[in-house]
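See structure below.
Removed from the display is one protein chain of the complex; every other protein chain stays in position.
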Amino acid sequence: MSDLWGGLSQAFYMLVSLDADLVEITLRSLQVTLTALVIASLIALPLGALLAVRRFRIRRLTIAVLNALMGLPPVVVGLIVYIMLSRSGPFGVFGLLFTPTAMIIAQVIIIVPLIASIAHQALRELWSDYHDLLISMNTTHAQRMKTLLWDGRRALLTAALAGFGRAIGEVGAIMVVGGNIDHHTRVLTTAIALETGKGDFALALALGFVLIAMAIAVNLVIHWLTQTEKEGRW
Amino acid sequence: MSDLWGGLSQAFYMLVSLDADLVEITLRSLQVTLTALVIASLIALPLGALLAVRRFRIRRLTIAVLNALMGLPPVVVGLIVYIMLSRSGPFGVFGLLFTPTAMIIAQVIIIVPLIASIAHQALRELWSDYHDLLISMNTTHAQRMKTLLWDGRRALLTAALAGFGRAIGEVGAIMVVGGNIDHHTRVLTTAIALETGKGDFALALALGFVLIAMAIAVNLVIHWLTQTEKEGRW
Amino acid sequence: MSAMFPLIVEGAMTRRGGKVLVGPVDLRLEAEGITMVIGPNGAGKTSLLRLLHGIARISAGRVTWACDEGEARRRQAFVFQTPVMLRRSVRDNLAYPLRLTGVDRVTARAQAEVWAEKVGLGDALTRPATALSGGERQKLALGRALIRAPDVLFLDEPCASLDGRAMRDVEAILRSAAEAGTRLVMSTHDMGQARRLASEVVFLLGGKIHDRGPADTFFDSPNTAQARAFLRGDIVE
Amino acid sequence: MSAMFPLIVEGAMTRRGGKVLVGPVDLRLEAEGITMVIGPNGAGKTSLLRLLHGIARISAGRVTWACDEGEARRRQAFVFQTPVMLRRSVRDNLAYPLRLTGVDRVTARAQAEVWAEKVGLGDALTRPATALSGGERQKLALGRALIRAPDVLFLDEPCASLDGRAMRDVEAILRSAAEAGTRLVMSTHDMGQARRLASEVVFLLGGKIHDRGPADTFFDSPNTAQARAFLRGDIVE
Partner (left out) sequence: DEIKMAVTTSFHNSGLSDVLVPAIKRDLDLEVQLLVVGTGQALKLGAAGDVDAILVHSRKAEERFLAAGNGTHRREIMYNDFVFIGPKSDTADAGKAASAAEALSRIANAKAPFVSRGDDSGTHKKELSLWNVADLDPAGFDNWYKAVGAGMGAALNTAAGMNAYIMSDRASWLNFGNKGDLALVYAGDPVLFNQYAYLPVNPDKHAHVKHDLALKLEGWLVSDTAKALINDYKINGETLFVFNAVQ
């Protein structure tokens, strides 16, 4: 138990003293995850909308696979990305392994299915509202998707936030592809794993609390900015 | 790249030959995760419904926190559960550390926020449909929640499946609290991490593919059983 | 059962996003009769009914029943302008209010079948309610509101999508309910229906009660120029 | 622009979950006039309109326009029995169909304001459409359907929730649209309205066309006992 209190006070102390290492890895965490989030959203949100509006044949299969891929084991993603980016792999020439870029790639792969799944579920309801009208107006698929994405933007925020949470807390994949190299690819979660291995649980927890506090702060700011929970729904 | 093909063929081979070790850890994975899923659903689904129907004061904060907790770093959860269950921790006397029970506890903590968040989002739409009617009928809070949970059961399935995916692919927490003890607490993901550490990528990937295949199979079976994507929505 | 009436409304008002939907309203409703709320689109009929029923947040003033509030709430029912269909079968929709009060499933279903017959949905029992046609939905909503035999029933344009026959049947049901002591407060755009059913009229304009009186007087010699214009289907200023 | 008519319907049918909603229907619609689809609740009016408009899946038979299908689809509009409100402002709802065809935002908004005025929503422009009253929604849906000046307009009980004045205005709009060459196909339960507007009547019963003819003939001397009973508001067997 003392580790728990030790962790809390250490977290507090590091935060108020703006510990340089902490600031560095926190900013790197944010940079990697936000970049991954933007890229993943650009892929996943339209994909969710597409699945909502299109009745193609393998739609149900796609959805089930997407749901299953929400559970992609990060280590496996890490391994596959590692193999692809390693010098003997197909994309080895770009020298991306053990760079933040590699971590972004892995995170994108991990959160795309999650964001797309949640987005699809949110947009499915909206689509069942809009279905008749939009079909009647002879809209193109692109127009339907655009309309859903725009009018459903509040719900999509939840999807994106879920993706953010997943990515910022992820360690298995980015450990493999980033390598947790000090001052280079070390982020909050890999630092936590490292301190855990060292047996310095208090420091690991302190970093964990910082991570959680940051995730809560991001969520609160976004909820507050967009007033998601206000009555008028858009 | 050869590791990738090696992994695929090894996965195939282990599957058809029903490799005893593979069967054992796969079943343990399923047992731990399904138990965690049931417990987490029993907590999270009513919680999601409660957040949908109740306008208590800190509701918005609760939702933001829940969203943030979706990103609870597994290692941190693992550490906290470890500290609680450790012999020197408050629940040490139960001797739960390094048992499947400990792994279940950790997974429950990790997936409750995820399931509750997705459930809340799904039920919010339903509640905005039902709001006037249920208020008019002078229903109790419990009745409202029950109605939402029942009539929204299809959408809740997606929430539960997301939780399943998250739990089955999780490694950071169960590694810390389960200890990855052979024949005892070793599951698919911890085995993957182990093989990765040994540099046996082909075997690690093979296990990963088995895991993914299982997740997809579970999803397909459930989609098919419940016909989630059929037209009549319930 | 204690007396619910008179219902006394004092300066009550509903505001939403800065806009006053209806009010301030002062009104006193006695135990008997059918009150018909009429007025142009957007006048606030729906808002007034919701205010009286207690499902709109009251921004100012008071709505007071003679009995205590919990009891008053239990003894009312409401038929919405756009009926809400539970994602269940027609039978389960009808049985739902009974199940809420603890009636066992078998009894509730039997009752549901009786009411399905009464509102003309006898052959739709097992169909999903969300697949009903517009008129069928209104019938379902009506049956679901009446099944608990409420003492006060609010109806918001309950016959807007009904065919001639169904309208006649529903009017008969409503009339006999009123005769059996159910207090009805309803809105309609069908002046023929208003004349046939109303014992008293509340004429709304711009969210305020513009005129009010016994039905005969109101329809035969309206007090205000606006009411006259409204009844003629003219511009109401 | 090529000719859309005649519209030829041969043995067309809509089935949903095993139940025949409407059909088989054989019908030929010519270029001129206002066709009024009437019939009891659940007769299949909505289903027939959707079938003709092409948004119901056709389970059997054919619906053929004289022009090619893509063009036909572009030149139609539909006002639903329960209007669908986009989660946007009234103005953006009205502008939406124009924006779809590539009209720039400024022009589309200006047009939207013109139509808001015409349907009587001039002072609701910036309000969220989902907060409109029942009647206001119908007005919005009507404006949104007319703003692209469709050649064929389907209306499913468009005046069910309108007040007397609004109904008169809408009927005037519809009549002038018909005079300007827009082909109207609509359903209603208001036989007064049917008489005022219809040039031709299609009487549906149990999903089938039971009777059909010029409006005058149909209303003055219906061919079948069922049509007579329906017009009287009696039980239709």
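Order as written gives the chain letters A, B, C and D; numbering starts at 1 within each chain.
Convention: a residue touches a chain if its C-beta (ideal position, glycine included) is under 8 Å from a C-beta of that chain, and two chains touch if they have at least 3 such contacts.
This one's a predicted model, so the numbers in the text were calculated from it and none came from an experiment.
S.K.: Check each of B:Q10, B:N67, B:Q107 or B:N180 against the chain that is not shown and name the one that touches it.
M.R.: The one listed residue touching the chain not shown is B:N180.
S.K.: Tell me where the left-out chain touches subunit B, residue by residue.
M.R.: Touching the missing chain: residues 3, 86-89, 92, 95, 97-98, 179-182, 184, 194, 196-202.
S.K.: Even though one chain is hidden, which residues of subunit A still touch it in the full complex?
M.R.: Those residues of subunit A that touch the unshown chain are 82, 86-88, 97-98, 175-176, 179-182, 184, 186, 190-191, 193-194, 196-201.
Here, only the chains that are shown with their structure count from here on.
S.K.: At what distance in angstrom does the C-alpha mean of subunit D lie from that of subunit A?
M.R.: About 46 Å, centre to centre.
S.K.: Could you list the positions in subunit B whose residues touch two or more of the other chains?
M.R.: In subunit B, residues 232-233 touch at least two other chains, as defined above.
S.K.: At least two other chains touched by the same residue of subunit D: list those residues.
M.R.: Only 17, 131 qualify.
S.K.: Spell out the part of subunit B that touches subunit C in their complex, as residue ranges.
M.R.: Against subunit C, subunit B makes touches at 126, 129-130, 132-133, 135-139, 143, 147, 151, 232-234.
S.K.: Once bound in the complex, which stretches of subunit D touch subunit A?
M.R.: Residues 53, 55, 73-74, 76-78, 80, 84, 86-88, 96-97, 100, 128, 130-131.
S.K.: Would you mind writing out the residues of subunit B in touch with subunit A in their complex?
M.R.: By the definition above, subunit B touches subunit A via 1, 3-4, 59-61, 63-65, 67-76, 78-80, 82-83, 88-90, 114, 117-118, 121-122, 125, 128, 155, 158, 161-162, 164-172, 176, 188-189, 192-193, 196, 201, 204-205, 208-209, 211-212, 215-216, 218-220, 223, 228-229, 233.
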